[in-house]
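The complex is shown incomplete by one protein chain, all other protein chains being positioned as in the whole.
Showing chain A:
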Amino acid sequence: MTTSSEQTAKPKSMLARAWDSDVGYSFRHSPVAIISSTVALLLILAAVFAPLLAVMNPFDPASLNLLNGFTPPLSQAEFSPDWFLLGTDDQGRDVYSTILYGMRISLFVGFAAVALGMVIGITLGLISGYFGGWADAIIMRIADVQLTFPSILVAMLIFGVAKGVTPVEYRDQLAIWVLILAIGLSDWVQFARVVRGATLVEKNKEYVQAARLMGRGALPILFRHILPNVMSPVLVIATISLALAIIAEATLSFLGVGAPATQPSLGTLIRIGQGFLFSGEWWILVFPAVTLLALALSVNLLGDWLRDALNPKLR
């Protein structure tokens, strides 16, 4: 009896605790945080529920009608009775539906790439900070070298190599995964450096020394004791990295090396739309660009706020 009542009370108290915490307080009193998180949440939900919200599946070539091509926003196609909210592109794809589906790719690539970069970066950062010595030297020199290249260049390099080694038959199916790999591998450095710095501070604290005296191994100490205490800066970087990863994906796709044209992400849409800017078909470019802007900006602002909220010195 008592255990079950405790269990039902627990989730509620956690939410309430978060709401009442310093971070929650800061959130309630920051209009920027409220607005940006609302926008980000709406966009993410729109992407998740794209199949319900979209009027067509733009990734299915069979659903396209070429005769709907170049229909302006809020108007009827010239050669068919169909209506389009945000117009259509050159292939007769509904821009509104394509944005929803394209955002799924952008967000999926963004989240997955950040997760990959985070896992690699945290692991290497912990090892580097905790063990020091030659492991630290090697990892940090690799990081330094990688930092001297713009990350988009690194991503393009990785993308090029990965595309070269994947079998031709599977190139299109693998394009998204290659993209994730390329972006993830290009931004692990920031995580590694921050985690290393925090680990250097944490490893000399009493609780770590106590754990060590009790005879715990290095791995449990790293992941059970140090990791939770270095997570708050990691969260901040992860949020900002997400915005950067979404933009990196858009850049790669814009350059034509990312998502294939038959499965356009936001960047691919902008690349397609850019070709029609001069001829007056602005909607093919503008709507995906505004969506990308809203998505990246809201996530970025959220990251900024989180950084301030988690930094006790700024309070």
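Here are a few things to note about the model shown:
By our rule, a contact is a pair of C-beta atoms (placed from the backbone, for glycine too) under 8 Å apart; a residue touches a chain by one contact, two chains touch by 3 or more; residues count from 1.
To be clear about the criterion, contacts and distances are computed from a predicted model.
Per its UniProt entry, the chain excluded from the display bears the name "Glutathione-binding protein GsiB", taken from "Carbon monoxide dehydrogenase large chain", "Carbohydrate ABC transporter membrane protein 1 (CUT1 family)", "Glutathione-binding protein GsiB" or "SGNH/GDSL hydrolase family protein".
Contact with the omitted chain, checked across A:G92, A:G121 or A:G303, is made by A:G92.
Here the missing chain is touched by one residue of A:F27, A:F70 or A:W305, and it is A:F70. In the complete complex, the hidden chain is touched by one of A:T38, A:S75, A:Q209 or A:T262, namely A:T262. Where chain A meets the omitted chain, the residues involved are 60-62, 64-67, 69-70, 79, 90-92, 168-169, 171-172, 260-262, 274-281.
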